[in-house]
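The complex is shown incomplete by one protein chain, all other protein chains being positioned as in the whole.
Each chain gets a letter, A, B and C, in the order it is written, and its residues are counted from 1.
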């Protein structure tokens, strides 16, 4: 039945993506694709979205030259795309707000979302408060503990935070539970998935709402410097900020890089580096690279950052990597923590732990002779303060 | 010797302000005024400041229409000037960054600052990291406890946070200690005062670096609506965000309002409403309205918000109120907390406790028949999460 | 065609790793023609708390897909089996090893919860060619046109084939598996009647059924009720399979 979709459902030479959904969700997904296509062609919707991104979210976010960090690392130039300055503190709001507008346009009055780091949950809760939609956010109990400030923020925005006890109590379980909840309420509720993963049309929808990052960044770096950088770098959890930043540079012949969570070791369960530890599989509705055991059971993951420890990489980003147009790397917990501290001390910017993984790649890039880099600072680190405090012994 | 200053040192009919500084600081203050005047006339400095405000701080900050909150309150239109989206989360960075640039231009390598809510300390620490200046922030021990996240942020930015044990352990004591420290190191260090208070030229300097708020807001509201609002409202601690927002609307014949911390009662020591509990006096280098006992000892203050509990109102804002061109009001702790929750739930924006005091005035304005309001959202509430959690029983 | 009165669902590996053959024999002793066997999966997105917990217990006991299928090899005293599973464990086995594992078992068809027709055409075609058709699912959200298409895509092999290979699975309600609290059977009854208007194949109705009255109501419609979570929960409590099923067949 995937021929009932109009947009391409697959990515890359190996056909990643697809729509591996329980039948209950098929019609809602078909409806969602139709609504998405209609909205994208509706200038009224586009204008509304643009106005909210500008006046509520604070777009365009700045592109910040980081000369002191660049000098420290031996780069000639470094530019940071400042999604940390977007409302609620990360790129997640671009997608959450757009989907919430879409849901309202579809007549939905209720929103379901999952969250890992809590940023997507906070963004969704904020978007729902802004638009007057009821909101329930599923969050693993481990993540609730390590990202407690975000739990409080969601509640302040009037959202219900549903603790998910299963498994490791992190993002994967939250997605499971959100999918279940959506199956139960799919006639009233829209599910705002938080990254470029899940069944079609979610990966396409989320990526479409996030490319504003790269479009702005490309125009800004050209405006500020008259040239493109040699490399563009983003961290990769599900892949939404990565695609959002990297896709608009597709035709530019520069290096595009995605950094995964290297955690604290290379054995299965000690990291979340799907591209060098994962095998093709299906999870949460799509075919992609997946950390799993020999039996096809999803593996446990580990990362200091709650937003990168998802066992699957979004299918479009995975396809770009497998097809060789995006490079994937990993950064360990320690490297990310050190990179965060260095950015703090040289530029006065506190990055999210997720974004710190992208920063952690810079020394290697400099060593490889790359002179200029544009890096996606996907979020701010306020939510990670307690981790920084304990791990960096402040 | 104040005739050695070139800029006016006094404000309003009653001559508030001045430069009541120990002799040790007089020459540094004279030098500072001279450096400030030179910088303001130097297009190179102006361009540098403008570029940093744009690319690092994220200016212009948005002006957000808040239709759901407006409807709830019975206002026709409400616009929020989003200083919460400025880098580090409040308007404080406008001043901190500008003064840090000025200090570097003066050849200073070291920065001293005081902080109450921690926002100015964080902003100063960030600006110092960005520019490579050494930074020491004085902070009362009570404030360190209630704004712990900001302490961690300052330390991450490489700043030294000096606990100040004296008195109530809040902003007033931090200023005392910062002034003392500056007197000891005034040949190497610049003191970045965080609000429009202290001896000349600080009030003028800080206000000048903050009027970007009102200038942007005025242009934005005209662009978005073609008209000016009936009232412009800001909260008032020392007065920097208030002046920054209100001064550029001076010639517009609209209502300009400043909201002070009403705390939990009307007796001396239970609030920080200088305009209806204060008497003229001199503190920290300037003559202004001051909460004090009969003997001229500074009184204790109380407010749920660490950024508004300073016992003196900055002299320029106090002068505007005494001369009748700005209205002063107070909002209690409870009113501010309720207003914060309402903004969260209707618009998905989490305000700082300070800013919530401005929000708390809106029901009264609506009741007085005001239809349209532009409100200065001076900062975000992430730093106040633990207070919100306990006081709002989340 | 006589009505198959009940389609029981058992979670392989629960309540113990060795329980399955005995439970299947028990079902067969009651004359049940077919049973669903759940392959425990780490991320059962279509299952409610009871089956999630059962799956996780089973995985904890070592109930890997391979071991489960091996435990079914050579069973003769069993109803026809429908392997209820998520796609990924099958993909990881690969088609040929999977077929080799299935061959000696009583499995007659597969119900792959998260595999809509067309997403893995080669895999599905390979299964079908080897005699393992995939069961079509019809949800409350499935429109009539879509239902027709789904039934065509996974067609009825005809009256010569066993129930396990013929039936379509009617999902009784929105949501996940699990005991429904006071499920109103009105809507599913209407859907069953509509479906009976477009297909002659047997229908099973599942998700949320537990009490004998609901099961009877489904039978009254001429469809086979599925009993899953309620049965798994009972077995966990140590009740014998006979007692669990008998009252639900009457």
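Just so it is clear, a residue touches a chain if its C-beta (ideal position, glycine included) is under 8 Å from a C-beta of that chain, and two chains touch if they have at least 3 such contacts.
All values reported here derive from a predicted model rather than from experimental measurement.
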| item | value |
| --- | --- |
| Chains still shown that are in contact with the chain withheld from the display | B |
| Contact residue for the chain not shown (choose from B:38, B:145, B:166 or B:267) | B:166 |
| Residue touching the undisplayed chain, where the options are B:282, B:371 or B:392 | B:282 |
| Residue in contact with the excluded chain [from B:8, B:22 or B:265] | B:22 |
| Sites on chain B contacted by the missing partner chain, in the whole complex | 1-4, 18-28, 166-167, 172, 176, 179-180, 183-187, 279-285, 290, 292, 294-298 |
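Criterion: only the chains that are shown with their structure count from here on.
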| item | value |
| --- | --- |
| Both-way neighbours, i.e. chains that touch chain C and touch chain B | A |
| Chain closest to the assembly centre - both centres taken as Cα means | A |
| Centre distance in Å when chain B and chain C are each reduced to the mean of their C-alpha atoms | 66 |
| Intercentroid distance (Cα basis), chain B paired with chain A, Å | 35 |
